[in-house]
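What you see is the complex with one protein chain gone and the rest in place.
Chain nomenclature is as follows: A, B and C, assigned in order of appearance, with residue numbering initiated at 1 for each chain independently.
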Amino acid sequence: GKSLMANSKYEYVKAFEREQHELAGTWLVVRLDGRGFHRFTTQHDFVHPNDIRGLNLMNACARACMEEFKDICLAYGESDEYSFVLSPDTKFFDRRTSKILSVVVSFFTSNYVHLWPQHIVDDQNQPVRLQYPPQFDARVVCYPSLQHLRDYLSWRQADCHINNLYNTTFWALVHSGKTEAEAERVLRGTFSKDKNEILFSQFGINYNNLPAIFRRGSIFIHHSVAEKLVKVGVTSKTDPTPVERVVVRKRHQIDLLHTDLIGDAFWGEHVDVFPVER
Amino acid sequence: GKSLMANSKYEYVKAFEREQHELAGTWLVVRLDGRGFHRFTTQHDFVHPNDIRGLNLMNACARACMEEFKDICLAYGESDEYSFVLSPDTKFFDRRTSKILSVVVSFFTSNYVHLWPQHIVDDQNQPVRLQYPPQFDARVVCYPSLQHLRDYLSWRQADCHINNLYNTTFWALVHSGKTEAEAERVLRGTFSKDKNEILFSQFGINYNNLPAIFRRGSIFIHHSVAEKLVKVGVTSKTDPTPVERVVVRKRHQIDLLHTDLIGDAFWGEHVDVFPVER
Amino acid sequence: GKSLMANSKYEYVKAFEREQHELAGTWLVVRLDGRGFHRFTTQHDFVHPNDIRGLNLMNACARACMEEFKDICLAYGESDEYSFVLSPDTKFFDRRTSKILSVVVSFFTSNYVHLWPQHIVDDQNQPVRLQYPPQFDARVVCYPSLQHLRDYLSWRQADCHINNLYNTTFWALVHSGKTEAEAERVLRGTFSKDKNEILFSQFGINYNNLPAIFRRGSIFIHHSVAEKLVKVGVTSKTDPTPVERVVVRKRHQIDLLHTDLIGDAFWGEHVDVFPVER
Partner (left out) sequence: GKSLMANSKYEYVKAFEREQHELAGTWLVVRLDGRGFHRFTTQHDFVHPNDIRGLNLMNACARACMEEFKDICLAYGESDEYSFVLSPDTKFFDRRTSKILSVVVSFFTSNYVHLWPQHIVDDQNQPVRLQYPPQFDARVVCYPSLQHLRDYLSWRQADCHINNLYNTTFWALVHSGKTEAEAERVLRGTFSKDKNEILFSQFGINYNNLPAIFRRGSIFIHHSVAEKLVKVGVTSKTDPTPVERVVVRKRHQIDLLHTDLIGDAFWGEHVDVFPVER
């Protein structure tokens, strides 16, 4: 009685809660970034320039998000950032900004801590202790056309390449005995071809032979696989002869790729997910 | 060279990222809620109607947020939800909605998984295995005046009370042998005084004697404590006689309360944090 | 001195002014509607079902807007509403919602009152006195793709047709002696073909022969005309013989059309203004 009345007396404050919806008919991207990951990776002795355990952990979290939130049609990750793409006709949380934003970043973070011990292990394969909980920030952005989305993803993949080329050269110099300040000075004002040259001539590294996950980042995409199963059975009650029958079943899986997103090839292959617009 | 140019070619997509700022001069509340926590708490055998381990875990996460994000001046939690209050003059992330929202919910979730083994333990004090990662959603809401903020918090505390009274009675009935459907039928249409009566007459429970954390939820608030220290030293180079000196030092701490937020008393005590407006 | 300081003391309130920008890369439509135009047109004795003077006045205002705001690439009007279309790459007022909205509706209204005496004249061609100032409301809407924009315009043109067919039949019934209530009853639940039938059998009106401005509304679109001019002059200082020279000059004009917007023909003709998207 009284408390219920008390409550209804305060319920007017609901009017202050305003839902914002992302514009219909646009591609949505949720991009999240590790906060303070320079310190975080240092404290946990991540390997430079790329810690494959860290990338695998990020990828495991992204895969978990794609399994949990079926509306995500593509994910692209590099370093400590991940972009999740939702299609223009998604009705995910009725396109409400706060819901989409909070739930994706929360579940990603949750997985990061949960899956940490499986991925961040030492030489003896023992989990490295997580010293403090990490945090990610996130945003939601609308892209009106597929071209805009492609340009967005190209921007991120070009960024991955530029950073990786820089970091690879920088850490090669540092591991060879230079201080970080010296390495920085060497690289100041250099172009891509200069860095490739340093890597090759000084360290015998052919940049293009480095693992694609480092150079191009990681892409998750849904994939329907037609599986052929051979079933054995009888065809009639009177004839007991076993007969083999081929059954085609569609099985859903999530593929991890490290391919180029900038050119047309990828988009040609996945035209079912990313139809050319009218 | 080439890749940098490639990148700058795509950078125009930054124009699609629009920052939204919360209105200056208003109280901000970030409220987060457990998603699918009915299933989550069932799967992990949380105790009904209140699992003190679960509440303590929520509180530990809230305390961590207050320590990490100094702009949070008050936090209020009940069940699987928490509200974080920022003052009207906060410059937290320049009041950008996405940053505030994502970082708070991410860090809270991160702590929830990280601190789980410390809090969710079994009878032998052994950690209960976390079967799958939890997720929280969140929103940011502006309240123009202190009165609106107080009414918001009153709404949440009244909600805590109403739910707790219901749940306490419901589970008392169930634990006494009723099915959940029967218990629901008994409580349908009852008022507070009816539930109090059922608790007292059938189960000997005086509702008001139940722990305040269940009835009123949890409040975190910053607290400056003036600490008196007695320092012993000499006052001059020539006189070696030790002299005692009282030094007052301000020490910051975060207090956990389970008091009433609806009446004026709380606000009178904390008028430094919540000044009456002009 | 003092007053300047006084002013700077208050300037902090500028922080409350937040600019909202319409999403880049989308078609923008400013749609405005007459408010209370039922009463307004009644008071000024507008003719039913269509007052050509009123439509001409609306069109004159729309033309003025297109001449003033070059970013408007198409305008569509029917009854007391007008839609102004801006292209996805418009930088009109940096795409700021308030500016776009206020300036278009203000200038349209301004013209409506200013041009009233030229258009709203009586049988003796004398201006009808404007009894009170009219008002329009307006909104800005984003459409991500050309298809969305076309569907929007199709929606408005279909609306024009539906209303006009209804109103034409309704007023034919009323002018033939029925009361408004009786006419409404006759039309309740009828389909298009029924109304066409009533018009034809009872009033000898072939709906399709009615003026296109009534049936399809009005479209303004920019048009570049290549004008051939014959210039006469001399070709050299020594030879005084006059020579004719044909000069092609582009002249800009704004065309008024009453054609179909729903089919593909219109869009095929204006593919320069409305390019098919990648």
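Details
Methods note: a residue touches a chain if its C-beta (ideal position, glycine included) is under 8 Å from a C-beta of that chain, and two chains touch if they have at least 3 such contacts.
These figures come from a predicted structure and were not determined experimentally.
Listed residues C:137, C:255 or C:269: the one in touch with the omitted chain is C:137. Summary of contacts with the chain left out: across B:54, B:88 or B:217, the touching residue is B:88. Within the set C:94, C:122 or C:151, the residue that contacts the chain not displayed is C:151.
Set against the missing chain, the residues A:24, A:128, A:187 or A:273 yield one that touches it, A:24. For subunit B, the residues touching the absent chain in the complete assembly are 23-26, 88, 142-148, 276-278. By the touch rule set out above, subunit C reaches the unshown chain at residues 1-4, 6-7, 10-13, 16-18, 20, 32, 35, 64, 68, 98-99, 101-103, 105-114, 130, 132-143, 148, 151-152, 154-155, 158-159, 161-162, 165, 191-193, 262. Residues of subunit A in touch with the missing chain: 15-16, 18, 21, 23-25.
Going forward, only the chains that are shown with their structure count from here on.
Computed centre separation for the pair subunit A/subunit B is 31 angstrom, with centres defined by C-alpha atoms. The mean-CA centres of subunit A and subunit C are about 47 angstrom from one another, to the nearest whole unit.
Rounded to whole angstrom, the centroid-to-centroid distance between subunit B and subunit C, based on C-alpha atoms, equals 54 Å. Counting only residues that touch two or more partner chains, subunit A has 142-143, 148.
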